[in-house]
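Heads up, one of the protein chains got dropped from this complex, but the rest are sitting where they should.
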Amino acid sequence: MAGILDFAPAIVLLPFVSFLVALSVGDRLPKGGAFAGIAATAGSLVLAIATVLTVAGGQTYDATIYTWAEGIDAVDLTFGVLIDPLSAMMLLIVTLIAFLVHVFSLGYMNDEGETGLPRYYAGLGLFTASMLGFVVADNLLMAFMFFELVGLCSYLLIGFHFREPGPPSAAKKAFLVTRFGDYFFLVGVVAVFATFGTAAFAGSESFPALAEAALNGEASVTTFGFEPQTWFTIVGLLVLGGVIGKSAQFPLHTWLPDAMEGPTPVSALIHAATMVAAGVYLVARMYGFYAISPTALAIIAFIGGFTALFAATMGLVKREIKQVLAYSTISQYGYMMLALGGGGYVAATFHLMTHAFFKALLFLGAGSVIIAMHHNENMWDMGGLKDKMPVTYYTFLAGSLALAGIFPFAGFWSKDEVLYETLIHGLGGSPLLLGAYAMGLLAVFFTGFYTFRMFFLTFHGNPRSQTAEDPHGVRWNVKGPLVVLGVLATVAGVVNMVPIEKLLGIGGIDFLHQWLDGGFEGLTAHHYADLIPYSSSYIGSEATTVAVGAAVSLGLALAGSGLAYLLYNVPEPIRHTDRLGRIKAVLYNNYYQDEYQVWLANGVARPLARVANKFDGGVVDGVVNGVSGVSLFAGGRVRRIQTGVVSNYAALLTLGLTALLLAFGILGGWFV
Amino acid sequence: MIIEALIAVTFLAALVVFVAPDEYAGRLAAALSALPVLGSLWMWAQYDASGNALLGGSIAFETDVVWLTLGGLDLHWFVGVDGISLPLIVLTTILTTLAIVSAWTPIVERQSQFYGLMLFMEANLLGVFAALDFFAWFIFWEAVLVPMYFLIGVWGGPNRRYAAIKFFVYTNIASLVMFIGFIALVFGLGDSVSSMRLPEIAQALRAGELGAFAGLDAATLKTVAFVAMFLGFAVKVPVAPLHTWLPDAHVEAPTPVSVMLAGVLLKMGTYALLRFNFTMMPDVATALVVPIAAIAVISVIYGAMLALAQEDLKRIVAYSSVSSMGYVILGLIAYTTYGVGGATFQMIAHGLISGLMFMAVGVIYNTTHTRMVGDMSGIADRMPVTAGIFVAGAFGYMGLPLMAGFAGEFFIFKGSFESTVHAGMPLFTATAMFGIVIVAGYLLFAMQRTLFGPFSFDGEYEITNAPFHDVAPLAVLLLLTIVLGVAPDLFFGMIQDAVNPILTGGGL
Amino acid sequence: MVPPEYYLLLSAAVFCIGLFGILTRRNALLFLMSVELMLNAANINLVAFSYVWGNVTGQTLGLFTMALAAAEVAIGIGIILVLYRNFDGVDVTDATTMRW
Partner (left out) sequence: MMFDAVVLQSEPAAAWTAMLPAILLGLTGLALLGIDTLYPEETSNTLLAGVSAAGSLLAFGVAAWFLVAGTGQEHTGGAISLFRDTMVVDGMSLFFTLIVTIVTAMVAVASYDYLSDHAHRAEFYSLVLFAATGMTLMSMANSLATVFISLELASLPSYALVAFLKKNRGSVEAGLKYFLVGSVSSGVMIFGISLVYAVTGSLVLGDVAAALGDTEMAGVLGVGVLMIVGGVAYKTASVPFHFWAPEAYEGAPAPISAFLSSASKAAGFAIAFRVFVEAFPLGAIPAGVDWVLAFQVLAVVTMTLGNFAAATQENVKRMLAYSSIGHAGYALIGLAALTAGGPNGDVLGASMAHLLVYGFMNTGAFLFIAMVEHWGVGRTFEDYNGLATTAPIAAVAMTVFMFSLAGLPPFGGFLSKYALFYSAIEAGFWWLAAVGAINSALSLFYYSRVVKAMWIESPAQDFEIQSRPVGLYAAVLFAGLATLLLLPGFGPVIETAQSVAAALF
């Protein structure tokens, strides 16, 4: 079928071409190669839409397009494209966000007279290409390779302003922390190869399928002396390491707030569509492998729930607008992990999508604000921007409502389903899940609070600084993307209105469920639903459960937002969080997470290295030099025999001869 | 005859350059060194052999004539290549040319001697990788040291005398130990071999025709010889704790020499380990798997930790070579297609990348006249191209996918993880793999402190973009690294083909 | 007749006297004389055992030895002469410019 799906590789290649263009001749192009990037991402977007439509038509695509290393008497290592509902949806999201970010960059970078634009657009292009490659990857190795390239691009873009001290350090931290996660991921990849002899995602010979078969005793795989169940859990957790790193889950979340040093559009790209999304997407991609391991699922869920709450609390007290958004990102991805761990595959995907929209929106909105504020990000210097930048204001409002999970904005639906899935499976006999659910629920309140604290501080009240008095205007290339995303953030929820369906009994409006039920055998939501080790039970009936769950979460969200409204929607807001005292200090310092990690690097690794160095110079090399020293000393002694006095020579000569004579005489028994 | 032609041409080139006047020497040497490059590429294009040269595979470009007879053993002039040696020959020729070009700036005195010695070394290196008779091989093997000794000693840094003599004596003693070990094997084989041709000896050993010698029964003799040869080669590789000559040599040596040292000379050790220990005595190797794997892991982690402690960019790269070579050992002991093949591939990959890194450091040094991380910052502001390539090379060193380093390392990890020689291999592998985190650590720190941040440099030198002929070799190497990373099969195919025969039989 | 062992003992004694002289005398000339004693110790053996074995080989060599001894002395005196010139003295222990 030489269908549109055969052009899937082009989706990846177009941004790559723009990368090459911007890198090679970017400085000779207008706008530093921006248009190349826009054109490329637009092309990818079009292709992605076409792809989605085709997939909607029931087609899927899985083909090996390049053999990276052909094994002789060994497995081949290949690159392939896997297009199924999940990847198609993700392609759409990524290309859309990337396109909008490119457009927005015109306003944020070009209009602000940044230098080094070719480098910037080259980075964006490569970033997009890597992420798209990761999305369409049809096996774990290819996924890992593009996963790493994503990491590289984040390094390059976060460190874009390399002449300042901050960005390079942040970039280094981002790469290093995620590298730490990727170490486990790589071990996992190798382990998957060693266990199953393949790393394919789809098909009967894919490793999730083989793992499932192995558990049912239908296939035999190398499990290195473990129970298959245990070994699969171990492998799954190894791969999870990469996820935790990239998706900034506890305890590897520390890099993400620092990554705010990068240009804001890049932050939008990183948080909404590319790097951070990659982790969650990976779990969804190989969900069939996690679904068979209760332990892995439980751990994912708990990490997710904890991160959601943990990050939300830190978001409460931040001063910079981007910092708040950063922690909200961490927290939101926590929700997705929670859903995945809680068996809510669809919910997670759903939240991934909605979050992509409203978080991109919020970041771009923040970018717009930052332009207006002449790159001052401190919310306490803002205020009263409401009337000066209405477009930004309203779109930002939509985004905030979505983030807070207020009905009927997109965030509400997805977050509600996340919590709902977790709840019912928790009730189904998994107290751990209930715990995670509780944390998620609590986080909803905080989310509402910090979101609107940010919102009111930024837009309402009186201007608290000169720049806030008359902010710098923004042009179409900023407003356009905001509007698009604003609409999406508002309405995207319709694709999966499960509560409505459940409550009003309107069938068939859970489009996303149906969507994700398509595609490859073994990669469908149904299949996963059969796999997950949870049973569901309800508070009373299913409908009541839905209602209760929705009501509770919505209530909490409203409560949080309301509190923020009371405290901060005043002309002269004061720093109420100071009342928290010590707690605020703890929160503001992110629970001293960075401190201990920096300590691990500088307080443990480096001294250890220095000790090793001393040992190497002193002992190991000392032995080497010692040997030569000893021989030279011996030489110095030996030559002393040569006194220079000929009589001594005669004496020594005689002695030597006599010694020989005596020795041999006794030996040979001459004197008997 | 192409191999003889290659070696002869290089020797002649060395002679010509040695007597050429200084002002042309550099250009002349570069031009002449292009001939072997073409030759080796032609060989690569024409390569038609298959299998392992030592284990009965067909040998490409073979020549075999008797040289002299000693104690009933024929010494042959026996050269030829297989899938293992050919990539290394290509690497050698290319790297030499690039190193010569990169020498144009830093080498200012006694140039004709310098370039002559470089070419002389290249000729011997080609001999090392092409020779299939032990004696011819050993003569080339030792002859490589002589030019290296001068290159470090004459054109090196302030402490060059110590470094040169240390390198020279240390590696020579190592060769001696190895030599004794091998000769013991030959005696143990007795009449079952009639010459010192490696294939003959390898096949005899794998066929278990080793007898007792010097009061040692066959098994003990084999183990002793294995250990002796392993130690001898381990110094060259180098493997911790026999590595201490390396940092001194690297720090003192001028850039192009470091490039050759890290790029090719270290590979002599791993190549010899593969050809001798692991091809000829797989049974002993697998019996000693735990200590060998342990040594590999220690080299990786310990080397990386040492690199983390360094302030001198060159020392950083030098120690990270120790770390990377540890991976190679790990791959060799795995006895899987991906393990041994990956190790061989990693030799090429590391040759390119370490060459790239040393050259990049050299280019920075040419302008700043310092290599100390603390002495400069924000260099990228003044020399963006160099900085860009430096960053790319550094990421290559960290094993960034689609660059040669990742291919080599991943092959090794995969191969050694799934290796069946010992139940602990997955654990060893996982431990060694942590090196990829540490390497990222020290390279990122070094780059952040030297290349990025606000520009500051407390030296009287004007810091500007490097001349084209300094940057060009870097670009070429970067390109090659990426090409090999995207299409490893350019070499990996023939490598696997030559490696697979090692993995079966011979007491495995 | 005198048993041959006696000749051996005699020659050994002479030889040892010569050796003793070499070890104790610092005067080059006396050194030379002591060497002569050693040579003559050998001559005793040669001549005596030539008689014991009833062939003249030993005696012939004895003659040669005497000649060689003379030649040696000739060279020796020459060297001692230049020694005297350069180190103004014939004490063999004076010449120690080269050592170790």
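Before moving on, here are some points about what is shown:
Lettered A, B and C in written order, each chain numbered from 1.
Throughout what follows, a contact is a pair of C-beta atoms (placed from the backbone, for glycine too) under 8 Å apart; a residue touches a chain by one contact, two chains touch by 3 or more.
These figures come from a predicted structure and were not determined experimentally.
Shown chains touched by the missing chain in the whole complex: A, B, C. Check A:L53, A:A551, A:V611 or A:L653 against the missing chain and you find that the one touching it is A:L653. Taking the complete complex into account, B:L176 is the one of B:L41, B:V108 or B:L176 that touches the chain left out. Of B:L38, B:L68, B:V108 or B:L479, it is B:L68 that touches the chain left out of the display. Residues 67-71, 110, 138-143, 145-146, 149-150, 153-154, 160-161, 164-165, 168-169, 172-173, 176, 179-180, 183-184, 187, 214 of chain B touch the missing chain (whole complex, contact as defined above).
Panel shows chain C; residues 4, 7-8, 11, 15, 18, 22, 28, 31-32, 35, 38-39, 41-46, 48-50, 52-53, 55-58, 60-61, 64-65, 68, 71-72, 75-76, 78-80, 82-83, 85-87, 92, 95-99 of it touch the chain omitted from the view. In the full complex, chain A contacts the hidden chain through residues 628, 631-632, 634-636, 638-639, 641-642, 644, 646, 649-650, 652-653, 655-657, 660-661, 664-665, 667-671.
Simple rule for what comes next: only the chains that are shown with their structure count from here on.
Each chain gets one centre point, the mean of its Cα atoms, and the points for chain A and chain C are 98 Å apart.
Once the centre of each chain is set as its mean CA position, chain B and chain C turn out to be 65 Å apart. Taking the mean of the C-alpha atoms as each chain's centre, chain A and chain B sit 37 Å apart.
Chain B contributes residues 166, 169-170, 240-241, 243-245, 302, 305-306, 308-310, 336-338, 378, 380-381, 395, 398, 400-402, 406-407, 410-411, 413-414, 417-418, 423, 426, 429-430, 433-434, 436-438, 440-441, 444-445, 447-448, 451-455, 486-489, 492-493, 496-497, 500 to its touches with chain A in the complex. Against chain C, in their complex, chain A makes its touches with residues 639-640, 642-647, 650-651, 654. Within the complex, the chain A residues that touch chain B are 67-74, 141, 144-146, 148-149, 152, 159, 162-165, 167-169, 171-172, 175-176, 179-180, 183, 186-187, 190-191, 193-194, 222, 224-225, 601, 605-606, 608-610, 612-613, 616, 620-621, 624, 628.
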